[in-house]
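Single-structure report; data block below.
Of the protein chains in this complex, one is absent; all others appear in place.
A, B and C label the chains in the order they appear, each numbered from 1.
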Amino acid sequence: MNTTSFFSDMLQSITDRGRRLLSLGPVQDGDADAVGTMEELCETLLSSRGEASGMALAKNILDRWEAFDQQRRRDFMAVLLSRFGPNIERLERAIEAYRTDPSPKALLELSEAAEPRRQELVRRLNLAPNGTATLVGMREILLALKNDNPDLEAVDADFAHLFGSWFNRGFLVLRPISWSTPADILEKIIRYEAVHHIGGWDELRRRLAPEDRRCFAFFHPQLVDDPLIFVEVALTREIPTSIADLLKEDRAPIRAADATTAVFYSISNCQEGLRGISFGNFLIKQVVEDLRRELPRLDSFATLSPVPGFADWLLRERAAETSDALTPTDRAELAVLDEPDWADRPEAAAGVRSAVTAAAAWYFLRARNRNGRPLDPVARFHLGNGARLERINFLADRSGRAMRQAHGVMVNYLYKLEDIETNHEAFASRGEVVAAPAVRRLVPADRGPRAPAAGRLPAKGEPHDAARKQGSKEFTS
Amino acid sequence: MNTTSFFSDMLQSITDRGRRLLSLGPVQDGDADAVGTMEELCETLLSSRGEASGMALAKNILDRWEAFDQQRRRDFMAVLLSRFGPNIERLERAIEAYRTDPSPKALLELSEAAEPRRQELVRRLNLAPNGTATLVGMREILLALKNDNPDLEAVDADFAHLFGSWFNRGFLVLRPISWSTPADILEKIIRYEAVHHIGGWDELRRRLAPEDRRCFAFFHPQLVDDPLIFVEVALTREIPTSIADLLKEDRAPIRAADATTAVFYSISNCQEGLRGISFGNFLIKQVVEDLRRELPRLDSFATLSPVPGFADWLLRERAAETSDALTPTDRAELAVLDEPDWADRPEAAAGVRSAVTAAAAWYFLRARNRNGRPLDPVARFHLGNGARLERINFLADRSGRAMRQAHGVMVNYLYKLEDIETNHEAFASRGEVVAAPAVRRLVPADRGPRAPAAGRLPAKGEPHDAARKQGSKEFTS
Amino acid sequence: MNTTSFFSDMLQSITDRGRRLLSLGPVQDGDADAVGTMEELCETLLSSRGEASGMALAKNILDRWEAFDQQRRRDFMAVLLSRFGPNIERLERAIEAYRTDPSPKALLELSEAAEPRRQELVRRLNLAPNGTATLVGMREILLALKNDNPDLEAVDADFAHLFGSWFNRGFLVLRPISWSTPADILEKIIRYEAVHHIGGWDELRRRLAPEDRRCFAFFHPQLVDDPLIFVEVALTREIPTSIADLLKEDRAPIRAADATTAVFYSISNCQEGLRGISFGNFLIKQVVEDLRRELPRLDSFATLSPVPGFADWLLRERAAETSDALTPTDRAELAVLDEPDWADRPEAAAGVRSAVTAAAAWYFLRARNRNGRPLDPVARFHLGNGARLERINFLADRSGRAMRQAHGVMVNYLYKLEDIETNHEAFASRGEVVAAPAVRRLVPADRGPRAPAAGRLPAKGEPHDAARKQGSKEFTS
Partner (left out) sequence: MNTTSFFSDMLQSITDRGRRLLSLGPVQDGDADAVGTMEELCETLLSSRGEASGMALAKNILDRWEAFDQQRRRDFMAVLLSRFGPNIERLERAIEAYRTDPSPKALLELSEAAEPRRQELVRRLNLAPNGTATLVGMREILLALKNDNPDLEAVDADFAHLFGSWFNRGFLVLRPISWSTPADILEKIIRYEAVHHIGGWDELRRRLAPEDRRCFAFFHPQLVDDPLIFVEVALTREIPTSIADLLKEDRAPIRAADATTAVFYSISNCQEGLRGISFGNFLIKQVVEDLRRELPRLDSFATLSPVPGFADWLLRERAAETSDALTPTDRAELAVLDEPDWADRPEAAAGVRSAVTAAAAWYFLRARNRNGRPLDPVARFHLGNGARLERINFLADRSGRAMRQAHGVMVNYLYKLEDIETNHEAFASRGEVVAAPAVRRLVPADRGPRAPAAGRLPAKGEPHDAARKQGSKEFTS
């Protein structure tokens, strides 16, 4: 806002001469070739000419983008794909030179020539006031368009590459979110909460104001009022077994200084346009660190997490002709899950408890996706961070969604400082799921494969890519 | 600082197991293979294993770097060059695949494969607390090492590439520097001032406190107390002809509201490790914008700038057998410049005035470097920004340095909003130096080539590269 | 909080020796003579002994006060009245000395001797952390107790005297309240709003977030999160005639820059304990000033205000045997007001409009209290500030309260800069109500007294005292 007049003045001078120099014309609704004009503007921005008027040009391009309808946006993305890749001629020359003499210099030229021109374009678009936020929004749309046009993956790769650099943890700021946080930010916390719905301001207050509740978010300096990811924490005296206990309205808070356990009961990503850029890992560790310093009596850091893939998997297992996971007795007992109100009938619930818990243990410890990784995306996240699977909680969340996704099951992951790296290592290099003995005992050693199938393990990043592809904001805890 | 205990705890757990897993050992003065250990640590940081303990690892690596002596630093840079370039095997495969079928997918894989692994390494090192500042310092050393080992250009290209992205103007914050700025920042202003030496706090006060003086700096959110570049501004009623008038101790300040002219009389880059990353262009334009909003009566924005290359050029011309630039009369008159005290003798000064001024005009308007650009780096900066050369000021700076570099000549560049892009365009695409008529008249139309030589014009970036290579903090204004 | 350990340590040392020195004992529920202990502590605080441990002692006393039940609070206030007035002996001596020789020195001693010891006591209690807030709360209770014990007026006078000094406008800070204000402050805005009820956070958002809405509050540096008074402002293109128009959910905001009128539609005092300390006058003028600077096109500053005393007065007039205010026709027409739903019947409303409006005009222009002032407290406030009565709006507020208090009437007061002092002067010294011609015309010149009765005019402060005694937070706008 504060640079408007300068930009509009400069832009005026550009577009006035535009008729001579660039034949761009002003922004017009009726511009039959609006996307063509955009392409020209982007070329100008990339040219040396773009240096003097870079901010004004970048602003103009982003303003046009914001005004584009869906079709023009699609067309512009296609232009980015086809016209702003690497300079092919230069690339061919660089390959040739490198093949002739693979000197450091030739290699440098090759790597520079192979970089798509889109990357520099996006960097220059970032000159515009509020450019970063607009570009994050642009990628959100790009992700949606990619579903219909897989070739746009190349464009998305460039955005993801730059965002990975710009939103490097080194540039993020952790800020506590409390009841004295500005309302416009709190409003976003309500909107972005993806795990346990916040019904309104009173409920938000109950999650933020009591002294045994905390919330932390990562912010980027350029997106000042907009959190990137946040985690809600309950300070307790033991690891909880159900979400209702944590969230009930009339509970009596404990003194923060008396707490021994910090429970991460909700983690939500906020920016769809930053999908796949990993913050959660750093967020949890930083919060653990900050809480330990403030409250030295805390000695246990755990989650209370959903199990979003369990019900789907169980359905498939029950439908399959044979299943290592389920004994015939299990199958018989699990039939009650098909009755809508089983959870409300104590004896029905009691009857199915053991079969559900055992199946869940199998789901975590043995079930694997094509990459040899656990099926559950939340499990992949926490295990990949070095947590261990601590406990399976039967009927821990009776909300509609949790009943549908997981028959009410929740689990605790435990973050134990001295084991984090060993756990991570076991998971990352051998695909091993580290679990508490009580969980491991739920899976008979003599049944089925001692997963993972000794096949290939995925390359770095794949688990996260998988979670990313789920496209869900609610990926964790 | 605030994450120390967590990092040291985690690191302890890493290094303890280090004997088993990585055989790294703790940081030791006597480590015979300290650089080899660093290489291993860097590989670990790049591996999937590095995800769980990335911040701790990054901190450990940067701590080791800080403790390295000059020889180890040199060796480590050589390792970065030889071992952290692109994965050659993957690159060869990608080239092959691209040649076979130049699909978007193959192109994407090629551009990813061609990216040196150093880039991801540096991004991950940035995870460490205070990582950005340490990396900027690392590049400062790298730039020095490059003088002896030109192959390090490939390593430097990666740093420069990332810094260009991280220090994008979109991420910078403009802050006024005033007499109520914290002393630790002001101390740096004194230290970094590269154009007109600041003798101490009293002189600093005279440049900041009066209401007709301003100073602005760009900061990066990660380098909070350390400016990147700053400009000092005098508010006046006319474009000044000498620096002494601006800086004299006993001058009477005018009311800011009465000023009509803003004079940028000193611009200094602060971070040697960010050499070649361009901020000055944006700084000047943003300051123009901010000042116009605060003081609507301002209608003229100009510099009072040094001419660092003039004396050298003039020496060469005078030594040359023939010179288009100088007539025999000029040569005769200029002889007085060889007398040490000519400037203090009024009649000597008066006698040489016209010849010096004419030579300076030629120097700006006709003299060219190999790339067809003006010889003067400050001229290249301001002309490249779209300013015009407004006036040549004889004996405008009698300081020792200015007398040595430019026989006391200073010039004014004028930033006129409505001409900025035209000027830039003329300079960027045709190499034309836009100058006021009074300056142009100093160069006889009928003598010498109507520069630039119609040869090739430099590719984008070259003028700045040239300035960059000068390695001088004092490059501008 | 941050001084707890020091205070408790010091206090420990005090109370330990307490057995010897002061026989105070620790704070005990079962202290039979808790109020007696308080008295001793207060004496100690006033003594020289109190200097070394003032903060600790003050904190101890205020903690005890907070823990007191209603009876003990009453008793403590009685102690303040009876034991902490002026030192009578010293006062008698001072009177004697003054009568003997009325020298400046004797006068000084007299004025010091006449100051109740309570004042110094309250000043020293203010040493405690959070002391100011606790003392404001103490006066809130004192005001309630005063109803039963009018002698406490002397105690209250000391609190009021000190608060008048401490909450001097020179110490207050005006802060805008917006949708990015911390939630804990906004929560108080909802709670304190006393004129037009705020139904919840969504309604609050509608009053704060649109660009044609503003809110401003005075804060005191010692009560950081707690506003003292706030005003809600609508930016419009004309002076509004009904509150519903301003507050309706689906209205389209205008651009702030297009507004010509600022409407103060709600002013609420927040701290009952500061009753009678006048902020509203300064608040309005400061907000006018700030808005004019931000939005130079604003040329009209008006209120949309309730008329809380109108219905009561009208009832009395209608009940009276004779009334100058009402003609027989008026009386007949006004009868419809006794029917509960008259406002919803258009013809009934149309029929009574003129009589209500005329009666309201009489109520403002002619009706007077014993002090010769207008009956309406809101009128006294704005007229005392120098506003003029601009317009009477029939059925401008159909809320239950407004219908009960004023038959739906609201009025606009106009703040016209160049008339403020003349208006104030007319009102303050001659009791004259400045009103727009259209309002004045509603009162026949030839009927009843040309008020005010030429009797005595009240001394300074009386109008405000009257408003104060109403004890209402909703006193204004």
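Definition applied: contacts are C-beta pairs under 8 Å (C-beta built on N, C-alpha and C of every residue); 3 or more make two chains touch, one makes a residue touch a chain.
Keep in mind the model is a prediction, meaning the values are calculated, not measured.
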item	value
Displayed chains contacting the withheld chain	B, C
Hidden-chain contact residue, picked from the options C:Trp65, C:Trp166, C:Phe310 or C:Phe394	C:Trp166
Among C:Arg93, C:Arg292 or C:Arg401, residue touching the chain not depicted	C:Arg292
For chain C, residues in touch with the removed chain	2-3, 5-6, 9-10, 13-14, 17, 21, 47-49, 51-55, 81, 85-86, 88, 91, 95, 98-99, 102, 104-105, 107-108, 110-116, 123, 126-128, 131-132, 151, 153-154, 157, 162, 164-166, 168-171, 173, 221-222, 281-282, 285-286, 288-290, 292-293, 384-386, 417-418, 420-425, 428-429, 460-461
Residue ranges of chain B at the interface with the undisplayed chain	179-187, 200-201, 205, 209, 225
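What we mean here is this: only the chains that are shown with their structure count from here on.
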item	value
Touch-based graph of the chains, sorted into line, ring, star, complete or other	line
Copies chain A and chain B - rotation angle from C-alpha fit, nearest 5 degrees	180
Centre-of-Cα separation between chain C and chain A, whole angstrom	52
Mean-CA-position distance for chain B and chain A (Å)	38
Whole-Å gap separating chain B and chain C, where each centre is the average of the chain's CA atoms	60
Contacts with two or more other chains, residues of chain B listed in rising order	none
